[in-house]
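Note sheet for the following structure.
Shown here: the complex without one of its protein chains, the others still in place.
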Amino acid sequence: MRRLSGFLSIVGAVALTSGLTAASAQTPAGTTADARAVAGAKAYMQSKGLTSLKLNMMMPSIFTAGSTVEMANFEKETGIGVNYFEVGILQIQAKAMSEAVAKSGSFDFWIGDPISLPDLAEAGLAKPIDDLVARGKADLDDIVPGFQEQARYKGKTYGLVADGDNFILAIRKDLIDAPGERQKFKAKYGWEPGCPDTYEQWYQLAEFFTRDPKGAGVPEVYGAMGYRARSWGWRWWLQQFYAKGGMPFDDNLKPLIAGKEGLESLRDYIALTKFMPKDILGWATPQAYPFYAGGNAFSIMTYPSIAIAAEHPERSKIVGKNRYCLVPGYVVGGKLVRRSLQGYGNIFYVSSYAKHPEAAYWLAQYLTSKEVSARLVSGPNSVYDPYRRSHLTDARVIKARTKEMVETHLKNAQVMAPMILIQGAVEYNDVLDQNIQEALLGKITAEDALKNTAAAWEKITNQIGRKQQIEGWKAIKPAFPTKNVPD
Amino acid sequence: MTAAGAPGAGRLRRWLERERVFKWLPFVPVQGLFALLLLPNFLLLVYLSLLSWRITRGAWWNAAFTGLDSFQRALEDSRFLWALARTFAFAAVAVPLELLLGFGLAMLCRRSFRGRRIYTSVFLLPMMIVPAVVGYDLSMLLIDQGPFNQLLSLFAGRTVTVRWLSEYTPAQLAVIGADVWQWTALTFLVFTAGLAGLPEEPIRAARVMGASRWQIFWHIELPLLKPVIAIAVILRSMEALKMFDYPMLLTQAGPGNATETVAVYLWRVGWEFARVSDAAAMSLILLVAVAMYILVAIRVLRRERRRLTEEGAV
Partner (left out) sequence: MRQRGFPLFPLVRHTLLLAWAAVTLFPIYWMVMTSFKQAAEWVTWPPRWFPHEPTLVNYVKVLTPGTSTFELGRQTLKILKPIGDSLIVSGIGSLIAVLLGSALAYSWARFGTGGRSYPYNILSIRMVPPIVIAVPFVVYFVTLRLLDTYTGLILVYLATSLPYVIWMMLAFVEEVPVELERAARVMGASRWKVLRSVVLPLTASGLVVTFLFVFILNWSELLLAMTLTNTEVSTIPIQLNKFQSANEGRDYGPQAAIGTIATLPVVVLGFLIQKHLLRGFSFGLLRK
């Protein structure tokens, strides 16, 4: 009872303060979201009597340099600058949780993925920003459907999306177009090699284009790449599972993964791994991108920022030799189903314990506005991937990422499914990940991996409270795509 | 100092001179530190373990008591039990290896010979390196096409591509190897110090009586070294059971759960899964498990040290 009253008082306080700020403030002047953000920030500084201010921002260490230029611009205009608090990408969650306990205000806002949101919202760290979004008139309508929804939890907006991170498949067209290859491939598999429609076709491509002239088990060209490392690999399986028509839970949150869809997709996922580099079980982006860009693999399923490695004249040996494909799918009930997964996705969250939450919000709105986000996305080192319709026609974005890539990427977004975004998401996913890896290593069978996961999921659900979880699951379900293939 | 302050200061100094005051002087800050810093922490830990609080459930001071629920959950959590067992198993492999290697090296370096100082300097190096650096350094060496596999290939005469960081047993060996590589330096140091400090008379006497080197070693030196061995076991076991850095940096506790030590798992349960009460209960279980082991070792150490004192007094 005490707990409940405490919770209610928090809710009440939040409602009260948000009501007050909404009433006392007006939309800053400006025709674009970035101009409004700058105006809003200036007004904030004036109202506080400040001329310069440094916000503390927690962000994954590998993303820092991508946004420094725009941060500097904002500081020049408004006097609001940023001190980076860099944290390993897999430790963001732990640091944020510790801040939820500490309530120290040591950072004002942070960049995180959607998985952490449900827990951090429940923990009271992530601040609902609906009132600020309304006041600043953030230009959210330009965002491709599906992305901004991931920054919402139980009907409230907690963050601004800065990154369209749904997976894309890159393949090497130069290898396909090499003399005689098409004919040989067609003779063997009976279809014209190109972007695969199904995972089966991807498997065939991977098999055919694995080049191991010495036969020593260390190919010169590996047929496929995807992520199989701890903390990452599960996302790649989840995408495949969704394409099979699978859903992780039913409406009562009973796990459904151990069924036929789960098993078949996991077996395919494991089978494909044999065409990948041996160390792939330890690789994430910093290892995978340079390897692919070095021309060592035929195909890679990864984040769209692969372009900054593969199309970069200095880092890549395969500039212009890549083709970007729609994500493959499965034929389910006679119809092709493609599914893409928003596999990380940077989101700006504002901390409830921030010393300057409003200033942090204005900076976030600035960085995610139509104009500035295009600059961010097209930056030479940017890990922010296109996520707005306007990026499709923006010359800078197209120059940085190629037109084919941006188009394909945003088409993939039409069949994009979210990760499991309910309270305890990190734990649900971690258990899944661990079991998938054990299956991948041959420690347990695919069947056991999924059964173990389902059993563990039941325990997690029961511990958090089934009723609450059902509610959360219902809230995320509309974010699943209705289309089977993109238009 | 002012003239007026002098008598007071003199009295203070005299007061401090008294034995019963003087001897307690360092104890006050030390015990105060433990009482203020560690004790509340421990009480808080116990308190948290009696709730079913997670960070997503309001404030911890509002959470209701749920008795021993967290403990029950912890004991039913096979992943926790495995992590616990794995941690002890890693220590059970690493610590004896470190002891044997350290002892062997110390024996080889016992008497002076040309180059002894250089060897000693080299052997002590790993101890002085930050474990995080070791973790990073090894992750660079152990990639499947890395220098370590190349070295192995050189010896094996064929291409070796062991996936040290992404296959089950090799990853476990890598983590244990990191510990052994780094901390054999410490056992070497402890044993070298121990050997150097052995009393000469009983050994000389035995030699005069015609005992063989082996007999002297087995019947005189080794018993004298018992307390040193005990302290080496204690120090290394205590540290090995805390293992966190190597798996975190080398393998992210993977592949699968191959290198998930209990410290890493508790980190995850507490901070990533937000189950603070469960983490607290598991911590207490871990503490009991470690304490049972270490306290037995300390008892042995005490007995040996006491025996030493008594014999020395005779």
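Chains here go by letter, A and B, matching the order in which they are written, and residues are numbered from 1 within each.
As a working rule, a contact is a pair of C-beta atoms (placed from the backbone, for glycine too) under 8 Å apart; a residue touches a chain by one contact, two chains touch by 3 or more.
The structure presented is a predicted model; accordingly, all values stated were derived computationally and were not measured.
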item	value
From A:Tyr269, A:Tyr289 or A:Tyr361, residue that would touch the chain that is not displayed	A:Tyr289
Residue among B:Ala63, B:Ile234 or B:Ala258 that touches the chain left out of view	B:Ile234
Hidden-chain contact residue, picked from the options B:Ala74, B:Cys109, B:Ile176 or B:Ala258	B:Cys109
Touching residues on subunit A - with respect to the absent chain	56, 61-66, 83-91, 95, 98-99, 101-104, 106-107, 229-232, 282-284, 286-287, 289-290, 308-309, 315, 380-381, 383
Touch list for subunit B against the chain that is not drawn	13, 16-17, 19, 22-27, 29-30, 33-34, 37-38, 40-42, 44-45, 48, 60, 101, 104-105, 108-109, 113, 115, 119-141, 143, 145-147, 150-151, 165, 181, 185, 189-190, 192-194, 196-199, 213, 224, 227-228, 231, 234, 238, 241-242, 244-245, 248-252, 254, 262-263, 266-267, 270-271, 276, 279-280, 283-284, 286-287, 290-291, 294-295, 298, 301-302, 304-305, 308, 312
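Here is the rule we use: only the chains that are shown with their structure count from here on.
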item	value
Subunit B - residues contacting subunit A, complex	54-60, 62-64, 73, 143-145, 159, 161, 163, 165-168, 251-258, 267-268, 271-276
Touch list for subunit A against partner subunit B, complex	2-3, 6-7, 10, 90, 93-95, 97-98, 100-101, 119, 122-124, 216-218, 229-231, 277-282, 423-424, 426-427, 430, 434, 437-438, 440-441, 443, 463-464
